[in-house]
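Contents: one structure, followed by commentary.
A protein chain is absent from this complex, but the other protein chains hold their places.
So, chain A:
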Amino acid sequence: MKIHLKTALGYIKRSPFQALAALFVLTLTFFVGTILAVLVYSSANLLNYFETRPQIITFLKDEITPENVSALQNKLSADVRVKDVRYVSKEEALEIYKQATSDNPLLSELVSPTIFPASLEFSVTDLSFAQEVINEIKEEGIVDSVGFTASLGGEKTLEDVVGRLRTLTLYLRIGGGVFVGVLAGTSLLVILVITGMRITTRRGEIEILNLIGATPAFIRSPIILEALIYSSVGAFVGWLLAFLIWLYATPALIGYFGDIPILPKGTLNLFGLFAIILVGELIIGLGLALSGSYLAVSRARRNR
């Protein structure tokens, strides 16, 4: 392996511009790949955040007993269309109101817990279930009224937001995937061309190695190793650049999105996400290098 590595590094040193061209293209591919991977992750998180907000609030009648509430809560929890069921008492409702009107204490002084209804808040696993769940729960005797989360401005607005996010995420995935695919294809071609050129310029050396009994695997090794060096260095540098940009932008993004977890919470989790992306990109780079160099070698053998 040492002799192959030495040979591969020798090839790179002797044709630095070829090496730079390969590295630039691969770096660009993996840079864009990393940016898009994080964007896809963030958009998925954003979508998930809105999809899992307490979307339906069931206001309960004043005369309810704890047994009634518990029975309805259990019923909802057992429903596969429903998730995150939470009971909000009158006192808790007052607290929420106080927090919401903390900038105007006078408003909270004028109210008492009795004017707030207790409620059951929950989300649906898919927004398409919302209407039928609402219709069903309205039939319950202890339910006074049912509504969607008010913070987003009602049922229509919430559906619009989630719908738009879904479209955006879909476009990001398809568009990003196509873009990265084109870049990966270009990288593959560059590796193929460089490996092909290497085989052509090293024809004499290959002939000598053949004559002294080198196996095809031995002859191929430094050429494939060279492609692996390009892809792994390209993957790492592209990833590193994107990582630094994300690190730089993270405080501003977190400040802008607030509670919405578009990036993993905690430094370790953030690093973990990027580590997973790096491993994935190194594997993709390995695939690109192996397929590109094998294609070039087999083409050279066919043309011999």
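By definition in this document, contacts are C-beta pairs under 8 Å (C-beta built on N, C-alpha and C of every residue); 3 or more make two chains touch, one makes a residue touch a chain; residues count from 1.
Keep this in mind: contacts and distances are computed from a predicted model.
The chain absent from the displayed complex carries the UniProt protein name "Cell division ATP-binding protein FtsE", chosen from "2-oxoglutarate ferredoxin oxidoreductase subunit alpha", "Heme exporter protein B", "ABC transporter permease" or "Cell division ATP-binding protein FtsE".
The chain that is not drawn here is touched, among residues A:Thr200, A:Thr215 or A:Ser298, by A:Thr215. Interface with the hidden chain, as seen from chain A, comprises residues 2-3, 10, 14, 205, 207-216, 218.
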